[in-house]
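One structure is given below, encoded as structure tokens.
One chain of protein is taken out of this complex; the other chains stay put.
And now, chain A:
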Amino acid sequence: MSRIGKIARRSFLIGSAAIAGGVAFGVYAARRPAPNPLVPGEGEVALNPFVLIDGEGVTVIVPKAEMGQGVRTTWATLVAEELDIAPDALRIEHGPPGKAYYNRGMGAQALPMPEYKVSGWAETIGNQLTVVGKFFDMQVTGGSTSTVDGFEKMRHAGASARETLKEAAARRFGVSRSSLKTEDGAVVAPDGTRLPYTELAVEAAELDPVTADLRPRSDWRYLGKSQPREDQMPKATGTAEFSIDVRLPGMKFAALKRNPYQGGAMKGFDPAAALEVPGVEQVVDLGDGVAVVATNSWSAMQGAEAVVFDWAEGPYPATTEEMYDAFARAMEGDANSALLDNGDADTMPEGATEVLADYRVPYLSHAQMEPLSGTAVYHGDRMEIWSGNQLPIHCRRAAAAEAGLPEEAVTMHTTLMGGGFGRRGYTDFTAYAARLAVKLPGVPVQLLWSREEDMTHGFYRPGAIASFRGGVKDGTAVLLDGKIAGQSATASYMEILVGMAPPGPDKIHVEGAFDQPYAIPNARVRGYLAKFGLPVGPWRSVGASVNGFFLDSFMDEMAHAAGADPLEFRLALMRGEDARSAGVLEAVREASGWTGATPEGVGRGVAFCYSFGTPVAEVIEVHQTDAGIRIAKAWIAADPGLALDPDNVKAQLFGGLAYGLSAALHQQITFADGAAEQLNYYDYDAIRMHTMPEVVDIRIVESGHRISGIGEPGTPPAAAALANALFDLTGKRARTLPLAGEFDFVT
């Protein structure tokens, strides 16, 4: 216990504030089961918090944000495998907010060490840390943890439901449970009599749940094979309901307008011009902004643009250059972290060639396709609210606080999400909807953020700079000294979410750089934090989105300085350090037919990043054409330990690549006069059909290592692989993102 406490105090982690609380309460108390949040309706039976049976069939509760990653189907398949029912026979619901739905998967990421080294005592402590999830109400979807979280839990839920149903049947038949089997949603007696689960559920609910060992992988029928995703038909027919699609009788439509100087106050406003807009009904003061309420969303947005405001300044530098000056000053000061510090990184080994490079990446908006929204109706003593969010307990609490109601008086519905990428791990869009609803008692109202409002009020991926010094000798790296400076995504996130930033070294700020499996004898990575009040936060792959570019660009620079093939250079440093990482690099070498040589007019780059427990290597091929440089082809290899749904794993990987390439090519949020300058997709573009590379091959390596995440790890290597390919093509090194201004791409 004391050891956990010590680690908690000296580490900076997603849950470190809560770890202190968890330890104070004690692990024992934390291990007691949380109450089942399901309140079965008439004729329904909840066998456990995840399996609900009524006369119609079996419903699996997947209390996870479905943002496109396919978590609903995969979690249902985990239950189906043990429950002996076809996955497509299950209904899937998100379910209510509930402490029973805490995320177990966050624990291992909390350790202040490279994930690939986690084993033995470290893994044990990581598992202990998952108790934190309960205390912290961590019903969170994020950090590529859903499969890690559900892998055993959901199979146990299915196994327990199965055995309990069998026990109920055994009592009815007057036979032993072991004489019964289950198939296709029914218990089968030795004489072949079938009792559907739906007929046994009421009796089963009166029994103490029976537990059972999980089936071995060799017995799996559904897991490990691609399943039809349950959300495909609704999404192909326009019938899937996203947050913005909630419709209630008598509903009003409202548009939000807040201070472009984020976090600054609203000193006053004049609604007169807005009230002249046809369709606008009223302008509601929300304290730090307004909601314009209308008969339709467009009139509301027109009205919001017509309001005249007097805004106060925001608590941060007014221009991008001032922010980056603050990063440079931070880098001259005391380091926040030195989580990698091996050998002597100060002294260049004799005979080594020195390599120096500085890098810079911009602030980024998530720019998910569906702009933010929330819909609420307030009835004085209760509220019902809908939003597409990644943390329903926090959202319900925020809505309750806005309404001055106890949490249990707020019914929270979590809808499908038109992309999240980290932006929906906040309560703001839910809270504003609640705040507006309180001003309109009895009236259902949807509060929509215009694309411009969304893009100018992100919790951006923070910008950062890096300064690397390396030494190469005899074809390999002998020294690496990296300094990374920027704003802390996690400090800002935790301040917004729980009111305090955790002390200690910020692991996420340097993840993707300090924790990579390169055996360089003298190696150090230090993090430096600049502190100002621009809200920033997680963006698909978080710190690795920054440092995957920094470190793996620099690895490429060192390889070229060493006169080595960039892929073989990495592989040689990796082989003795982490076999899984070497395995994916070898897989991408084979898939892409990597030779290290490219013909005139063709460039290739390789990059690697180990993030969220999953090593990923990517090769990008660029072609010089008459119309400019074309990102022509891509190859990906990844090792998530085990692929529960290979087709879906591939979708996440090429999707992650596209997300990373979009940022590398086009995207930046810049500031002038204190406000974000980019407003919409015309000045914040992304990869499109004609600029997306052909993804020639995706190799999933299943090493059998414990299962790890896949939603984010495809993103970090993308920018570095592209930059390295551009160097191969042009001889010009890309050290500042985005690249579209510096290189002539096909548009």
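Assorted remarks:
Heads up, the rule we're going with is that a residue touches a chain if its C-beta (ideal position, glycine included) is under 8 Å from a C-beta of that chain, and two chains touch if they have at least 3 such contacts; residues count from 1.
To be clear about the criterion, contacts and distances are computed from a predicted model.
The listed choices are "ABC transporter", "Isoquinoline 1-oxidoreductase subunit alpha", "Penicillin-binding protein 2" or "4Fe-4S dicluster domain-containing protein"; the UniProt protein name belonging to the chain that is not shown reads "Isoquinoline 1-oxidoreductase subunit alpha".
Checked against the full complex, the one of A:228, A:503 or A:576 touching the unshown chain is A:228.
For the options A:193, A:211 or A:295, the residue in contact with the chain missing from this view is A:295. The omitted chain makes contact with just one of the residues A:647, A:677 or A:702: A:647. Considering the full assembly, A:371 is the residue among A:49, A:371 or A:615 that touches the omitted chain. Think of the hidden chain as still there; on chain A it touches residues 67-70, 226, 228-229, 231-242, 244-245, 247, 253, 278-279, 295-299, 301, 367-371, 416-421, 448, 450-451, 647-648, 651-652, 654-659, 662, 680-682, 686-690, 692, 694-695.
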